[in-house]
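Here the complex is missing one protein chain, while the rest keep their positions.
Naming follows writing order (A, B and C), and every chain is counted from residue 1.
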Amino acid sequence: MKIDKSFYAVFLSASIFILLFVSLPLITMLLNPGDVSAAIVDKEVIKSLEVSLKAAGMSTLFALIFGVPLAYIFARNDFKGKGLIESIIDIPMAIPHSVVGIMILSFFYGSTIGEFLTDAGLKIVDNFWGIVAVMLYVGIPFMINSARDGFEMVDEELEHVSRTLGASRFKTFFSISLPIIKNNLVSGSILTYARGLSEVGAILIVAYFPKTTPVLIMDRFNQFGLSSSKPISVVMIVVSILLFTIFR
Amino acid sequence: MKIDKSFYAVFLSASIFILLFVSLPLITMLLNPGDVSAAIVDKEVIKSLEVSLKAAGMSTLFALIFGVPLAYIFARNDFKGKGLIESIIDIPMAIPHSVVGIMILSFFYGSTIGEFLTDAGLKIVDNFWGIVAVMLYVGIPFMINSARDGFEMVDEELEHVSRTLGASRFKTFFSISLPIIKNNLVSGSILTYARGLSEVGAILIVAYFPKTTPVLIMDRFNQFGLSSSKPISVVMIVVSILLFTIFR
Amino acid sequence: MLKLENVSKAWKEFQLRNVSFELNDKYCVILGPSGAGKSVIIQCIAGILDVDGGNIYYDGEDITELKPEYRNFGYVPQNYALFPNMNVYKNIKYGMTIRKIDKITADKKINDMAEFLNISHILERTPKTLSGGEQQRVALARALVLDPKLLLLDEPTSALDIHIKDTVMDELKKISEITPIIHITHDFVEARTLGENIAIVIDGELNDFGTKDIFKNPKNERVAKFLGYNIISENNSKLAVAPENVKIEKADMITNNINNNNNNNNLDNPISTKYGIVNGYIDFGYYKSVSISYNNDNLKCICDEDFEIKSGDNVSVNFENMINI
Partner (left out) sequence: MLKLENVSKAWKEFQLRNVSFELNDKYCVILGPSGAGKSVIIQCIAGILDVDGGNIYYDGEDITELKPEYRNFGYVPQNYALFPNMNVYKNIKYGMTIRKIDKITADKKINDMAEFLNISHILERTPKTLSGGEQQRVALARALVLDPKLLLLDEPTSALDIHIKDTVMDELKKISEITPIIHITHDFVEARTLGENIAIVIDGELNDFGTKDIFKNPKNERVAKFLGYNIISENNSKLAVAPENVKIEKADMITNNINNNNNNNNLDNPISTKYGIVNGYIDFGYYKSVSISYNNDNLKCICDEDFEIKSGDNVSVNFENMINI
């Protein structure tokens, strides 16, 4: 289209404003990181990073195993109540993080099923698996939505042809459907992982210990103020951005 | 396709597991809400809801005004570094919530621009506008991505024809492009609003006061334990789900 | 060979009702307008769709309940559906990999088939780099290496460039000498060129079944309409006339008479000369298709390329070879 100066002037101004709003805090942070060298040898920081990365990885794995089949059912089947079930899956995105924590805690300490699970040895309070549960809860919608979008774009005829060529449903799913949506699975995993890694509110309630890095940052901020939490934050930013960049 | 029992057995099991995982904590909560009637007359609760809803609304409005033009530029233009800028916009989703808080705080109290803004009267610490800033920061990617997806699906020929019929670029944008992506704007707004409303970690750091409901829930949990935070959580769940349902 | 008995199926907006026919191993074309349910028939035969009622037999055996993976019917959908995550070689090998056929046998089969279909040079390419015609050959090869009992083709030329259609049809004819083919299409040209048996399906029902002659002798009004015949009501009976059997001549000389209703009526009946007015025409190069207003109806007729005509012209109309329907 013809370049129209006033149109672009207005649109560019708004765009530049929002870009600065998002990037300036990040740039400021990276330019004044504080004593990062001390942070990266701080044992508590290292331990917290280990917990964070492992728990987020575990929750992403669970999301893949349990979320992808549901995504496939959403993409391939129409049934009564499908809309309702799809909204239920989106609920974790709508509920405040502290409420998610309260809900998970209440479930394990206030329902028959929850108490049964606790008695069976599934401890969540101040436990690694509590962190995983929270991360899975807040991250699962991202995985399911990504995978569903992927499956919806896979031409069903590919699956039909695969079957006429002699492949069972399972074989077709693993040889055709899954490999084709590889990119969606990767981006769903990144989103789920990032969502888990970034969570603070619900984790503060369910499992303050073992401390994840975001919890540790919160902790240091409360105890020692801004300057002592900045270096760890910078480490965390670098880790997050690296993970994002590598997997994209 | 032919029904294949073992295939569906496996897929349904996984799906049911994840559905129960998401819905059981919610159901448990709603079935054992505690003393909700006391919570809904609690002045602190009412005040916090007011703060939460208003701040989330304000941040959504800003996201619309400043995010939609950028989304339009993303959808209609190809330029060098577009991929990089698109990733920058996604960064708020990747960074842990407590780090977001630290970043925003550091920006206002550690950069020239930030100090200039503070001197100019833009206070954020323990201030309503601090909450809005945090909510906008964490919510903006949702608005931009929704709007961009919408604009990308609008046939450019519609805009071309509008111009040959005598409409300027501005007129075309407001009469054709925007109305057509109405649904994307609504869903982008819902996501941005929900993301803002649910934030805890960053708000705890930037603006503990005035307390938003999620912060109040956290507060009550820390001071009085699970049972006293449950009723407020139930109120918050109902509010969140109602907002989601009404606007969908 | 293949026999459908009262097959019914409701699927999305399509409704198939009591379709029965039996095929021998001639080249069989199922012809019908878009949306007639042709794809539903072929997917029921392939086993991809469950039938709601009726039975499908192959060589006398009831295969209605058999899963598609046990039927060994080759299926080539309209868009060819090549697996985008595999190169051409692996696409063709897919069925043999599942059957755990050893590499040497598989390689030999693939190479023979690739040579037969002239795709040896593209075995390493990925599907998205192929032209439509190449994609089709790969899809055919993928089905044929399994020696299917039957090859099911869904609109095989609709995604192809017009220039290669004749080559493709010729290839399909050759393949039909190895494997029986059921080919669905909405295209009369394909049906005429390839069909030894032709089934006409309209609105989910089988309307006619036979050889090419069914084009010359439409069985009922529906078929006649679908085949582009003009339907004329005369003396309480309905007649079908093919466009090439409507003969027109310019009637400039009698224009004045036509415009004068009295005279027109006088002229029209006794000496049975009929008149019409040209609505428009399409110049196809080798012939013109002219649309004529005649007795409040719209007639199509075919005339010579050189026949000079324009909208609004008056023409005399004569019918040859009228068929009672």
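We adopt the following convention: a contact is a pair of C-beta atoms (placed from the backbone, for glycine too) under 8 Å apart; a residue touches a chain by one contact, two chains touch by 3 or more.
Since we're looking at a predicted model, the values are computed, not measured.
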item	value
Touch criterion as defined above, residue of B:65, B:161 or B:186 at the omitted chain	B:161
Listed residues C:67, C:173 or C:247, member touching the removed chain	C:173
Those residues of chain C which, in the complete complex, touch the missing chain	165-167, 169-170, 173, 188-189, 192-193, 215, 244, 279-287, 289, 291, 302, 311
Contacts of chain B with the absent chain, listed as residue ranges	155, 157-158, 160-168, 171, 175-176, 179-180, 182
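Here is the rule we go by: only the chains that are shown with their structure count from here on.
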item	value
Rounded Å distance between chain B and chain C, as computed from the means of their C-alpha atoms	54
Between chain A and chain B, centroid-to-centroid distance (C-alpha), Å	15
Residues of chain C touching at least two other chains	47-48, 67-68
Two or more partner chains touched - positions in chain A	160, 163, 168
